[in-house]
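Note that one protein chain of the assembly has been removed; the remaining protein chains are unaltered in position.
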Amino acid sequence: MQISTRQSGKATIVDVSGDIDLYNSPEVRKVLLAALREERAPRVIVNLREVRYIDSSGVASLVEGLKVSRELGSRLVLLGLSQAVRDVLELSRLNKVFEVCDTEEQALRS
Amino acid sequence: MPVLGLGGISAPSLLCIRRDTCGLVAEEAVEVTVRVGRATLDSLAYLGGLARLGGRAAYFTFVAPWQGRRLRLDRAAHQAMVVGLQALPILSLITFFIGVILALQSAYELRKFGALHYVSGAVAISMTRELGPLMTAIVVIGRSGSAFAAEIGTMKVTEELDALETMALNPVQFLVTPKFLAMVVMLPCLTTWADLMGILGGALFGVAKAGFTFTSYLRSSLDALYLRDISTGLIKSLMFGMTITAVGCHEGFSTGAGAEEVGRSTTAAVVMSIFLVIAVDLIFTALFYFTGAH
Partner (left out) sequence: MPSMTDEAQQNEAIVSVRDLRLRFGEREILHGISFDVRRYETLVILGGSGSGKSTLLRALVSLEKPSAGEIWVKGKNIAQVSGAEMDEIRKKLGMSFQGGALFGSLTVGENVALPLREHTKLEDLTIQIIVRLKLEQVGLAGFEDYMPSQLSGGMKKRAAVARAMAMDPEMLFFDEPSAGLDPIIAAGIDNLILKLKKAFRISIVVVTHELASAFLIADRVLLLDKGDIVALGTREELRENTHPRVRQFLNRIAEPEVFEELDYLQMLTEKHRPRRR
């Protein structure tokens, strides 16, 4: 799994690629929380386009990020979900909880 | 309980080839020999099993943490509470009584020589060297040794041990190690407490009947004691702790199928622990006697 962040205007975009599993999800969590808590980004976009598999710990990390973003009054947006990731979120009934966008422009504007 | 299980083992027919020609007595003699041999082998195998279990528990306690495996201190602390702190009331009462009894018994003999003031020394030495560790062990066997066997035995019957294994958790590391650590720490502590309560029990008699004041009794007890007396008792208690853990857990692991088997394991754990604790006591007492310079 690879993870990197970049700025686009006021938003921070977190690009993740590969599989998110039990052993690397703590890194996703760390990057997310750092962007929200330390950089105080008003909008964090998690780009999951290149993610083919996400397990429960990955989902849990996203949930934690969402909770922190709500507390801080910023926004967490998921971008470009593959079908596999979409299935996992739907199964956990989280597809309605997260803000999901298909394109980067959408995610930046919405 | 193979050590005690002399009866009920039939000799293999191979060894009774000469049944026709042998007299009844000779046949009996062969059978008895075979039985004794079997029982000896069973006992050795049992002791081997205990040693293996104790060794693995010691490995997970002392070696594995240095190799990056986590030692769960929280679980050990919980066990220590159950094994140690909760045993204090009953242990205090029992060893206090034992102290009084010791004082009465030694006074019975000492009175004849008009040496009643030696009562404090007699009680202190008997308590620290022998009865403190032993009574502590007996109380801990009754409270914890049996509980270990029951807990692990129940887990075996309900497939919880299998569940641990399928979760890639080692049952010895997960279940035995915290108990082992708790016992190795708590038994010497409890023994020290038991020694103290025994001496207090002796003081009750000393003050009431032997002309001591409370402080003079304590001072006289301390004067009679050498550091060696206390360390001897503590080393014994350490060995008792390991023995009780190994037997309790071993009996738990060897529980068969069904709830009644848990009861059997628990009983076996108690009987076997008492037997082995006394055996260990004998070995160490003899060892200290022959090696101790006076």
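Order of writing sets the labels: A and B. Residues in every chain begin at 1.
Quick note on the criterion: a contact is a pair of C-beta atoms (placed from the backbone, for glycine too) under 8 Å apart; a residue touches a chain by one contact, two chains touch by 3 or more.
Everything quoted here is computed from the prediction, not taken from an experiment.
Participant: Of the listed residues B:T33, B:Q86 or B:T158, which contacts the missing chain in the full complex?
Facilitator: If we include the chain that is not displayed, B:T158 is the one touching it.
Participant: Can you say which of A:Q7, A:S92 or A:S110 touches the chain missing from this structure?
Facilitator: Once the missing chain is taken into account, the touching residue is A:S92.
Participant: Using the touch definition up top, pick the residue from A:S17, A:S57 or A:N95 that touches the left-out chain.
Facilitator: A:S57
Participant: Suppose we count only contacts with the excluded chain; which residues of chain A make the list?
Facilitator: Contacting residues on chain A, toward the hidden partner: 19, 21-23, 25-26, 29, 52-53, 55-57, 59-61, 63-64, 84, 87, 91-93.
Participant: List the residues of chain B that touch the chain left out of this view.
Facilitator: Output for chain B: 154-155, 158-160, 162-163, 165-169, 254, 256.
Note that only the chains that are shown with their structure count from here on.
Participant: If you average the CA atoms of chain A and of chain B, how far apart do the two points sit, in angstrom?
Facilitator: The answer is 58 Å.
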